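Every protein chain except one is present and positioned as in the full complex.
For chain A:
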Amino acid sequence: MGHADTTIPISVTPVPVWRRMRAFYPIVSLFVLLGMWQATVMLFEPAPYLLPHPIAVANVIVSQFPALLYHTGITAFETSLAFTLSIAVAMPIAFLIARFRWFEETVYPLLVVSQAVPKVALAPLILVWLGFGLSTKVMIGILVAFFPVVISTVVGLKSVPKDMIFLGRSMGLSARDMFRKIYFPFALPSIFGGLKVCITLAVVGAVVGEFVGADKGLGYLILLASGQMQTALMFAALIFLVLIGVVSFALVQWAEARLMPWHSSVRQDAGH
């Protein structure tokens, strides 16, 4: 008595330093990409309006920095609003689908069919309905981005094992506590899977919104630069767009690691 059958170390086994620097590999691939770009320009000498020199792009970024920052701020704001409201729309729908049979049967098929509509094609219609303001971009963002959150949340809530539900009921958990203490935490890893897709789609939605009608934001800037054949400026805008995508994705990942340190998608020792 008094001995555990297997000794599993609680501490994490040491990982080599270079592997712990998680930025290492992406930085390498970024530099390889830049090198290929530079090599292409030097080898084939394309017209600058087709493929600008990396240095030219860097120059634009420096000279146009305040304007780029301003438009980035606009797009980032639209994206975060679209993301937040996507969650606000998707979660209740998902909870109702997982909880009530009749709701699932009436709403779910409709929702799935609605996803067959290319949402980008709806952008001009939204523009007509909501005008040139912020609401159009946010609405398009929500339309594009909320569905993965519904799916991932429903899947998460529905995959709670039967025995775990039995356990909760045998403890006399109220419906509310059942949700708080079992369903929601169990579904969280799956929900975050959906949130990661949602955040990238929210950027797409905001830019599409800016394409159809805007006087600010990175989408607007790209369209403007395209019209004036200012390809270097377009590249600069694209780089800032990528930054929005990467940073917002990283924020979701950070929240995931903070909220569920137990999960294998977050743990260092899992996988590989």
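One rule holds in what follows: a residue touches a chain if its C-beta (ideal position, glycine included) is under 8 Å from a C-beta of that chain, and two chains touch if they have at least 3 such contacts; residues count from 1.
Please note the rule applied: contacts and distances are computed from a predicted model.
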| item | value |
| --- | --- |
| Undisplayed chain, where the name is taken from the UniProt record, one of "Glycolate dehydrogenase, subunit GlcD", "Ring-1,2-phenylacetyl-CoA epoxidase subunit PaaB", "ABC transporter ATP-binding protein" or "Metallo-beta-lactamase domain-containing protein" | "ABC transporter ATP-binding protein" |
| Touch with the omitted chain, as defined above, among A:L50, A:L69, A:M171 or A:A255 | A:M171 |
| Touching residue (missing chain; options A:F24, A:Y49, A:F100 or A:W262) | A:W262 |
| For chain A, residues in touch with the removed chain | 1-6, 8, 10, 161, 163-164, 166-173, 177, 181-182, 185-186, 188, 260, 262-264, 267 |
